[in-house]
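Quick one: this structure, given as structure tokens, is what I'll be asking you about.
Only one protein chain is missing from this complex, and each of the others stays in its spot.
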Amino acid sequence: MTSATRLKDHAVSFSSSRTPNQRPEFAILSDEEIGESYRLMRLIRRFEERAEESYTRGLIHGTMHLSIGQEAVAVGIVGALKPHDTITSTHRGHGHSIAKGADPARMFAEFFGKSTGYCGGRGGSMHIADVEAGNLGANGIVGGGLPIAVGAGLSAKMRKSHQVCVCFFGDGASNEGAFHEALNMASIWKLPVVFVCENNKYGMSMDISRASAVPDIAKRAVAYAMPGITVDGNDLALTRATAVEAIERARRGEGPTLIECKTYRIRGHSKSDRNLYRTKEEIESWRAQCPIERFKAEALDLGRIDAKAFDDIDAGVEAEIESAIAFAIESPMPDPTRLTDDVYAESLPHHA
Amino acid sequence: MTSATRLKDHAVSFSSSRTPNQRPEFAILSDEEIGESYRLMRLIRRFEERAEESYTRGLIHGTMHLSIGQEAVAVGIVGALKPHDTITSTHRGHGHSIAKGADPARMFAEFFGKSTGYCGGRGGSMHIADVEAGNLGANGIVGGGLPIAVGAGLSAKMRKSHQVCVCFFGDGASNEGAFHEALNMASIWKLPVVFVCENNKYGMSMDISRASAVPDIAKRAVAYAMPGITVDGNDLALTRATAVEAIERARRGEGPTLIECKTYRIRGHSKSDRNLYRTKEEIESWRAQCPIERFKAEALDLGRIDAKAFDDIDAGVEAEIESAIAFAIESPMPDPTRLTDDVYAESLPHHA
Amino acid sequence: MFTLKVFPIMRELTYAEAIREALSQAMEADPTVFTLGEDIGVYGGAFGVTGDLVHRFGTERVIDTPISELGMAGAAVGAALTGMKPVLELQFSDFVTLATEQIVNQAAKIRFMFGGKASVPLVIRMPGGSGTGAAAQHSQSLEAWFGHIPGLKVVQPSTPHDAKGLLLAAIDDPNPVLIFEHKLLYRMKGPVPEEAYREPIGKAAIRREGRDVTIVATSMMAIRSLAAAERLAAEGIDAEVIDLRTIRPMDTEAVLKSVRKTSRLMVVYEGVKTLGVGAEVSAAVAESDAFDFLDAPIVRLGGKDVPLPYNPILEKAAVPQEDEIVNAARRLVREGRV
Partner (left out) sequence: MFTLKVFPIMRELTYAEAIREALSQAMEADPTVFTLGEDIGVYGGAFGVTGDLVHRFGTERVIDTPISELGMAGAAVGAALTGMKPVLELQFSDFVTLATEQIVNQAAKIRFMFGGKASVPLVIRMPGGSGTGAAAQHSQSLEAWFGHIPGLKVVQPSTPHDAKGLLLAAIDDPNPVLIFEHKLLYRMKGPVPEEAYREPIGKAAIRREGRDVTIVATSMMAIRSLAAAERLAAEGIDAEVIDLRTIRPMDTEAVLKSVRKTSRLMVVYEGVKTLGVGAEVSAAVAESDAFDFLDAPIVRLGGKDVPLPYNPILEKAAVPQEDEIVNAARRLVREGRV
């Protein structure tokens, strides 16, 4: 497996392929998966749009990093995982969390600093986590999740749990030393980790062509003797199919894979970005590549799902977001007298 | 330039090639260079053997890391530099220092903790440096010199000084994040740095096959879009010719090169190594590849230099080492009341 | 809150502008000065400090780096060793955790390890502090760490005036100097002379003279302590406020002198209380002859023993606020303890 083209002889059976002329990547998606993938992408999009609006309305303290335009990566990749599998996420992690099953209500609550939020208001947007559910956390440190994913992989291997860990990181993160150390360790120990680089062309204002010696991060896989694949990250079917193969490989004990998803963030880096480093034209050209619209159009074209079904999903998403925000707004603030709770876990009596 | 074979069409004129059937790498060496290269390798070898002996005699506090068996890397590479060029070295750096012109007397003095040593007794074996002479220092931190070399390259480029910096590091160091960050930065900024990996097969007890996902460190150059070359590091002529080309490239402003020199350390990692991780046979097989003997034999074979000349060099080296040790032994200890000198440089009045 | 004492007619700049002006003047005066860091070029810096510098000095002297904190710190060390004067910006001071090897093992020790035969004239600027809802990994105050390391100098300017003067002094300094700026101060305005002046590294500033209690504070806490002192004055408590400005080398003499006068000491700092800057100030006084002048225990108001929380109420509760300073000082003066 060295390029996306290898996916053509992918072994997954085309169970739900009722329609001819489908790309094999699309064909492996069941109708249910198509609906669910669309729903999740839509949920992420609307979640972030409403988070942005909430920010403007002053409901959110601190900054946030929106992944609008990148939804097919999160949903494509995470959709290939089993529930007990794990992920490590980034500062731009709303999509990863929602794809991994996070409840938008508790996410909004966290953004609003409420005690019902994922982190009880202690973490905010950059630290959404749900370790029980396999989300080992967003991360405020660029590259911070890379070695942690190695640890999750090592742990899965030692516990023989057959879990796979997907590690998300950005193109900018690939220049951190942590990237190098993590990929090397995962490779020598053949750990069940899939490294997913969301190459959205920029690390904040740094164009990848200025920041990285190679334009394709997947090329760096050579240095770790692992497969490296570059795919169109705005093509959900492709990210899913690529992830399925890499995850299976990892689960078989054959080691890690580096998947690079070329995508684009439509919004600024954070709320204070004035977009001085890129052109309107560039942004517009990518907006036209909206992963959600592309996916929907292909499914409609192929007659896999009809327009009404999509409309129903949209309506469901709106309702969910609406009630999520309401929940978050109504939730109580944390009690400042409990500030120092949760710094330490209580020591249990030892098993002598 | 992607492999050592490319060196065959190397452009350097064979000025001193009086003898037919020479390898081009050997032919580019003048007689003087042959003599001087031999002398330096010999000097390093005898320096370290005598340092070892001094250690056994209790003259040396602390540990030391011997490069016996690796002399052709230091001398081959550094011999291709101009005097104003710079190097960064490692914990196993005696050879680099001597090749860069360090005085063995001041090195022994440093080992013995004397005030006449390179660091006034403050640094010891692991911190020999002579910044004025272009030796930016040995380093006790594995990988520590890699980003420093990037800075030296950046500085040379900004000052338009046409200096090149050679950065030595080990196979073990290539798994540090610093390696990754340094090579990427040197490449994107096209800095005049030549990265020289002394792959002696082990990082302490870790065989490279267990520590690194790839057996040839030079392969990692792909990740930084720079040439990567693996050479026999026990072949002085080859290391020299490879360095000449890489250094010229750097000096022309075309950016960094990664040269991997396969070699072997005959001694243990440090004085406390019990060699539990390798076999006697392996050590013996490498001892037979002694870079000094190989070089001498080839020169003799080709009739480039006669046996008498080598003997004279050997005698000169013995005499130099003898007087160096005597100097070091006779030198005074540093004054403990001046302990805190040199923590800070004195601030000069500002140029307002 | 900061009156125009020394300079009768003075232009005002923000703290961020003052830093930019210092950088610009240093780069104009000395071709070996340059600056590097993440997004400091066309983006102008995450907090807008470098602003338009790249347009004035070009991308060769205002260098955007990849996200490689260890590498860029090392590159700055190497450049400093070989004739340049780099000014490195770390985007948040929390990321210094990735660069400590180069700062602590290399920059700080090279001169000593090399027997005094080299120097590392390096400046690292980095924003610390809480108050922006950036949560635990973007709000720390780690200056105490570096105050513990011989070979480094560590400063914390609290005014635009000092931000400029200390940066210019740091660039002149032949030693590695770390500057902890404060996020909440970047937009604060104050008088700043136009010429390229220096403020001495290692000198505290007495921001307010007083007789009842000595308040030693750093960075944002110096601002809050000064405001608290004005409120205390209204209650008849006359507090002396010392802005430490430099953590290493610390101006212990200024503190001792004040304590000999007031007999009461309170240290206010944002970093975690335990093993923070206040521990050193307190210990330096407790081991000195000023100890005999102390009429009451030495009070430390530091950051709570907790990572910085995201929620703004919790965040405020985690570091000293003006009210707390007023209350603590009042109790210290009135009741002899807090």
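Going by the order they are written in, the chains are A, B and C; count residues from 1 in each one.
Simple rule for what comes next: a residue touches a chain if its C-beta (ideal position, glycine included) is under 8 Å from a C-beta of that chain, and two chains touch if they have at least 3 such contacts.
Just so it is clear, the model here is predicted, and its values are computed rather than measured.
Enquirer: I'm checking contacts with the chain that's been left out. Which of B:Gly76, B:Gly124 or B:Pro291 qualifies?
Expert: Only one of B:Gly76, B:Gly124 or B:Pro291 touches the chain omitted from view, namely B:Gly124.
Enquirer: Which listed residue, A:His65, A:His127, A:Lys201 or A:Arg304, touches the chain dropped from view?
Expert: Reading the full complex, the residue touching the unseen chain is A:His127.
Enquirer: From the listed residues A:Gly62, A:Gly76, A:Pro104 or A:Gly177, report the one that touches the chain absent from this view.
Expert: Result: among the candidates, A:Gly177 touches the missing chain.
Enquirer: Using the touch definition from the top, which of A:Tyr118, A:Phe169 or A:Phe327 touches the missing chain?
Expert: A:Tyr118
Enquirer: Out of A:Glu32, A:Glu53 or A:Asp341, point to the residue that touches the absent chain in the complete complex.
Expert: A:Asp341
Enquirer: Using the document's contact rule, name the residues of subunit A that touch the chain not shown here.
Expert: 86, 88, 117-123, 127, 129-132, 136-137, 139-141, 144, 146-156, 158-159, 163, 165, 177-178, 180-182, 184-185, 188, 341-348, 350-352
Enquirer: In the complete complex, the non-displayed chain touches which residues of subunit B?
Expert: The missing chain touches subunit B at positions 61-63, 110, 113-114, 119, 121-124, 126-127, 139-144, 172-173, 175-177, 203-206, 210-212, 272-273, 276-277, 333-334, 336, 339-340, 343.
Enquirer: Taking the full complex into account, what residues of subunit C touch the chain not shown?
Expert: Per the touch rule, subunit C residues meeting the hidden chain are 70, 94-95, 97-98, 100-101, 104-105, 108-109, 112-113, 135-137, 142, 144-145, 147-151, 248, 250, 271-272, 274-280, 282-283, 285-289, 291-292, 294, 296-300, 304-307, 309, 337.
Throughout what follows, only the chains that are shown with their structure count from here on.
Enquirer: Approximately how many whole Å separate the CA-defined centres of subunit A and subunit C?
Expert: The computed centroid separation for subunit A versus subunit C comes out at 38 Å.
Enquirer: For subunit A and subunit B, what's the span in angstrom between their mean Cα positions?
Expert: Centre-to-centre distance between subunit A and subunit B: 45 Å.
Enquirer: Among the residues of subunit B, which ones contact at least 2 other chains?
Expert: 177-178, 181, 184, 188
Enquirer: Quick check: what residues of subunit C touch more than one other chain, meaning two or more?
Expert: In subunit C, 66, 68, 70-71 touch at least two other chains.
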